[in-house]
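Apart from one protein chain that is not included, each protein chain of the complex appears where it belongs.
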């Protein structure tokens, strides 16, 4: 599988796919930088007047509900519907779903449109599957990703797509097959928006690889390995974030292969 | 007092309090990273539909009027009123108050709700106290913090809370007692939004320490010492900002104690 994963990254670097992001204010800059470092070409645009035009020229769409507001929901819906109609893959990152009724209602509306991939932490995936027994705690995860694998399968059954639960172990499932990734570093949780950047990278990989299970697994593998390298000997999260971009930019097959922990 | 200050930081790291920020677009990412590096758990959300829900599950609220617009003011008011009703501490950062009539009117409305802590630079505190003899110059301070201590006392008399004036010397007062902190570095003024990050850190400390004079002093002490360490031998503000997160993450009691300059 290392060949498939590496080829995904290689194709992103060669094709520099346009990835249209409707994402939150907190992570826009970092998401764009992660995409650029990995070789993709980000566009951030949210006006209802133009989101369909951008979806039309993009290789993939990423919708992230982090700093949600009512006027953005209309744009998210328009863009997601356009992606569906145009056969473009799209990713939903349901940030903080379950924390408020507003978020849960919005996420439910978007899930119904049928995202190609949903990526969230364990609390979010549980909430999204309406299976949460605990309320989510802001945007941080309080439930282990293992417990939410069953919730991920249920979401996949509804969307017909892929669902990824990221945490100490990342699970990627299309409802039948499951890939488990054990890369990354705990310090990554001390940098804001790395989950959002991972979702954006999934978008970039979907733009070059038609199999969403492979594209998602490859994107999370590359991101986890890069994060792990970036965290090594880092005195803190500032250095980690800087090195993450450097590593995404320079990552070679050898480093990816030697570190990948995939079941 | 070093024991009290250190214990505040220790409790933030242990409790990882949720801090709800309604803040400006410029600093959202940095504020979130500063909170995460210090051990807190940030949430950024501004929709009127959900701000009260987030205040209800948060340990503190931070309201920052940096990139103000009319539709955000309603959310700020709702959140501040909810904080008051729920007995949650909240911080007001009146960015650029005095620079425009719009800002001054908004800040006045928010001050009336009674923030637990107000943090601003000298120009802002003077303007907020309606004692400014000079107009503020954008978001930068043109008045020394010393001159504004009297204005800070007057604001504290109105809110019944704590007011902090930050600058070369930081003053923290509840209207009677005054703490003066002389940490930090002039190069910090060459990184955008460090004042906003300091305000957010005050929110995190308020979430774990009920005495707002202590919580505010402790947060500004930790931030000033971390900034000072980050600035040492830094060739410029890029390096300073990176190291600030690393230092907030790794700061130990020994470094805090040996550098603290508190009267």
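Lettered A and B in written order, each chain numbered from 1.
To be clear about the criterion, a residue touches a chain if its C-beta (ideal position, glycine included) is under 8 Å from a C-beta of that chain, and two chains touch if they have at least 3 such contacts.
Since we're looking at a predicted model, the values are computed, not measured.
K.L.:
Please pick, from B:68, B:91 or B:244, the residue that touches the omitted chain in the full complex.
P.N.:
Missing-chain contact among the listed residues: B:68.
K.L.:
Among B:219, B:242 or B:262, which one is in touch with the chain left out?
P.N.:
Hidden-chain contact among the options goes to B:242.
K.L.:
Which of these, A:113, A:158 or A:242, touches the one chain of the complex that we don't see?
P.N.:
Of the candidates A:113, A:158 or A:242, A:242 is in touch with the missing chain.
K.L.:
Could I get the residues of subunit A that touch the absent chain, sorted low to high?
P.N.:
Interface with the chain not displayed, on the subunit A side: 16, 18, 25, 28-29, 32-33, 36-37, 41-47, 49-50, 53-54, 57-58, 241-250.
K.L.:
Contacts of subunit B with the missing chain: which residues?
P.N.:
Residues in contact with the chain left out: 24-27, 29-30, 66-70, 96, 99-103, 135, 137-140, 189-193, 234-239, 241-242.
The rule is short, and it goes like this: only the chains that are shown with their structure count from here on.
K.L.:
When the CA atoms of subunit A are placed over those of subunit B, what is the turn angle between 0 and 180 degrees, to the nearest 5?
P.N.:
120
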